[in-house]
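First the structure, which I've put down as structure tokens, then a few questions once you've had a look.
Heads up, one of the protein chains got dropped from this complex, but the rest are sitting where they should.
Then we have chain A:
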Amino acid sequence: MAMTAPAAALLSVRGVVKRFPGVTALQGVDFEVRAGEVHCLLGQNGAGKSTLIKVLSGAHRPDEGEIRWRGEVVSFGNPTAAMRSGVAAIYQELDLVAGLSVADNVFLGHELSTAGFSRRAEARRRTRALLDRLGHPDISPDRDVGRLSVAHQQVVSMARALSLDGQLLIMDEPSAVLDPDEVRVLFGIIRELTAQGVAVIYISHRLAEIREIGDRVTVLKDGRTVATGLPARETKTSELIGLMTGRVLDNVFPHRKPVDPAAPEVLVVRGLADGDRFAGVDLTVHAGEVVGLAGLVGSGRSEILETVYGARKAAEGTVEVDGRKLRRGSVGAAVRAGMGLCPEERKSQGLLLDQAVYRNITVSSMSAFARFGFLDDRAERARSTKLTEALDVRPAGVDRVVRGLSGGNQQKVVLARWLLRECRVLLLDEPTRGVDVGARSEIYELIRELADSGVAVVVVSSDVEEVLGLADRVLVVREGRVVHDGPADEIDESRVLDLVMEGHAA
């Protein structure tokens, strides 16, 4: 914040190197964090951000370099030691224990006790105070953490960090799982904390957020600091992207061709309802058209997509591909009819992480490579190699294990799976989540090319800019209903946000 006087560094990192067997993940990281500032870490996937967080929070020990905490050289043996000193990391995958209460989670590992007996009332009282401080008196200390929303779980994680008098919070893409409203609340919390002198290391792929909440920026590339201490608001986007990628990006979204009005209707959904989250959904997608579904997390947009695909069973309504009605609740029927889904959770729903790239690509088209059930894996490799080359999956090599690829390249592998099947309808749920800026535009390009070749595409995204930039037509979903359906160039971002949040603000 501008009002924070340049104080002595709370945390200073010098020449930190971290090696793993065969790989040097960090090869010289330097930066300083001052009390009361929001320090943003930027970098593409694989730049070393996650490793750096783990080093700072005590999960990994650095091989070289020094970390000074309040002026003294420290070496945190484990995350608990770091937390006791006041450094706490809040990970994307929140490390809370479902089934335990909010208060139990906040004091997990440092339970309040007297002579071995836990002091539950005291823990509840202190949890209450911490939640108040975080602006969330609505969360009860007795609730089961597993039943809280993701946003509230994040608040509990923060309360946990503060329960040990945290002076530095490290937040790894906290906004990725939040909708715009919740992000606003989060930013409010961060501002209050920094006003109290707490420092925050904030990691995000969204430059707009960094401008809004950040004070200074450090950019990492290939495990090295390429720039540090840049002013978050004044530094140009092109400069930041240039630092991250080593190249300059201008127009992120590909050019749209007008959709041929005579193009056949490929996907027709009528009156779809799941009896719970959404109802009365009508959706028609023509060949060559990209339809965007905008809506908040929890508005039912992902559920709609999964139900169209048959991964969830519809209670009412029909789904037709090329005029043929699909059996309800059968992914197999959808895939045979020419549908493909790139799911929201790429790692847990989309990929066989420990298997080779080519096996992930051919998994939906195995019969094309099999004779009497015997697979021709030479042909599988050859076709996969062609596809990965066309999509520029890096590093090259279809025998690599998918786990080792970055988010963007993993997404390309999922896309290649459906390219191979030459599907008619492609459903994409958050296609660029966890994908860095460089690979993002490549994926947009690819989606557009697919549409131009006659595929009907449906894109779900929390990023309104993405929906508007990519889609020909936009549907806005609110509380399980489609509240708007119209061409993308006749609506702007603020109107979409209005529609999305109408009724929420009240």
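Definition applied: a contact is a pair of C-beta atoms (placed from the backbone, for glycine too) under 8 Å apart; a residue touches a chain by one contact, two chains touch by 3 or more; residues count from 1.
As a convention for this text, contacts and distances are computed from a predicted model.
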Among "ABC transporter permease", "MoaD/ThiS family protein", "Sarcosine oxidase subunit beta" or "STAS domain-containing protein", the UniProt name of the subunit that does not appear here: "ABC transporter permease"
Candidates A:Pro174, A:Gly350 or A:Gly469 - the one touching the absent chain: A:Gly350
Touch criterion as defined above, residue of A:Arg147, A:Lys257, A:Lys313 or A:Arg403 at the omitted chain: A:Arg403
Absent-chain interface as seen on chain A, which is shown: 20-24, 309, 311, 331-332, 334-336, 341, 343, 348-356, 359, 363-364, 366-367, 370, 373-375, 377-378, 395, 397, 399-401, 403-405, 417
